[in-house]
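Excluded from the complex is one protein chain; the other protein chains are retained at their positions.
Let's look at chain A:
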Amino acid sequence: MSYLPKPKLHHPKLPTNAIGLTRRDYEGAISTLCAGCGHDSISAAIIQACFNLAIPPHRVAKLSGIGCSSKTPTYFLGAAHGFNSVHGRMPSVLTGAYLANRELIYLGVSGDGDSASIGFGQFAHSIRRGVNMTYIVENNGVYGLTKGQFSATSDLGSVAKKGTVNTDQPIDLAAIAVQLGATFVARSFSGDKDQLVPLIEAALLHEGAAFLDVISPCVAFNNHPGSTKSYDYVREHNDALNRLDIMLPRQEITASYAPGEMTEVMQHDGSVLRLRKMHADHDPTDRASAMHQIMDRKAAGEILTGLIFVDPNPTALHENLGTVPAPLNALGDAELCPGAEALERVNASLR
């Protein structure tokens, strides 16, 4: 992961977004991951989503743990602060950062080793605490950076590159996120940009704990015939629950679909999630139904993707704590220090 400066030159006719930035303004350093790595597609999708939403790049804080996935925040949003923390501990660092300043957008990037094994506890607790964040797991079912060990999301019976068969049950992070009370849960595939970009946009707009499990094939160690997280396998077994379009507040709703195939969910910030339903019986705001869909498709040997669950009116940690609207890191001496007189009263109470 050496630092590679990118040329700053722009094509003069590059399209700009609502705040006058081009897609290039959302890029980072050149990726040093393997050619064809699913993670690079996810980085590209993050760039596209932030560009589409016209987010000022420096108002995003990108945090990660350790592993191939956790290296990726270097490759997008170069104008944003990033924090490549400790293996499995991104969620706590992100929680602390969010406590310090509720006004930034928090994007946590993790992997299946980082979140399902060493960091399973922190993943769980950050979700159940309702930290306002977008938590993306770039899930390749393998330890890439240490060269091909099974991860806790490796499917039962999947075969490692060297021939070992996995006998441990896999952890389904999306199912667990639903159970833990995540207010936004989606799954997608790094090879399906049309599905992934709107899901990232919706997650970024969601004002609560948004979790995205993105299957992201590892071309070096987990893209062979015995793998259940290879490009071929996922393409063959991908069962999309729905297709999503995002409509921002004040934006004219132009797209139209045949009645009965579509459902709309308005999020707290006014954005509308328009879902073209592919499973007629699933209501994305029904947590129990979400759990059922995941289990049902798993039993059928399919990988369920799309927006699995959303609570359009989530409460986040700051609301639960009852903190002031201003970022805590912006409070000064006057707001924080009770002063000498108050201290005298404390002293008097201790005599």
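Here are a few things to note about the model shown:
Here is the rule we use: a contact is a pair of C-beta atoms (placed from the backbone, for glycine too) under 8 Å apart; a residue touches a chain by one contact, two chains touch by 3 or more; residues count from 1.
Following the convention adopted for this analysis, contacts and distances are computed from a predicted model.
Chain not shown in the complex: UniProt lists it as "2-oxoacid:acceptor oxidoreductase subunit alpha", one of "Succinate dehydrogenase/fumarate reductase iron-sulfur subunit", "Chemotaxis protein CheW", "Molybdenum transport system permease" or "2-oxoacid:acceptor oxidoreductase subunit alpha". Residue-wise, the contact with the chain that is not shown comes from A:56, picked out of A:56, A:157, A:270 or A:301.
Contact with the chain that does not appear here is found for just one residue of A:31, A:48, A:69 or A:92, A:92. Only one residue from A:168, A:232, A:286 or A:335 touches the chain missing from this view: A:335.
Where chain A meets the missing chain, the touching residues are 1-3, 56-59, 61, 63, 73-74, 78-86, 89, 91-101, 103-104, 121-122, 124-125, 129, 317-318, 321-325, 328-329, 331-333, 335-340, 342-343, 346-347, 350-351.
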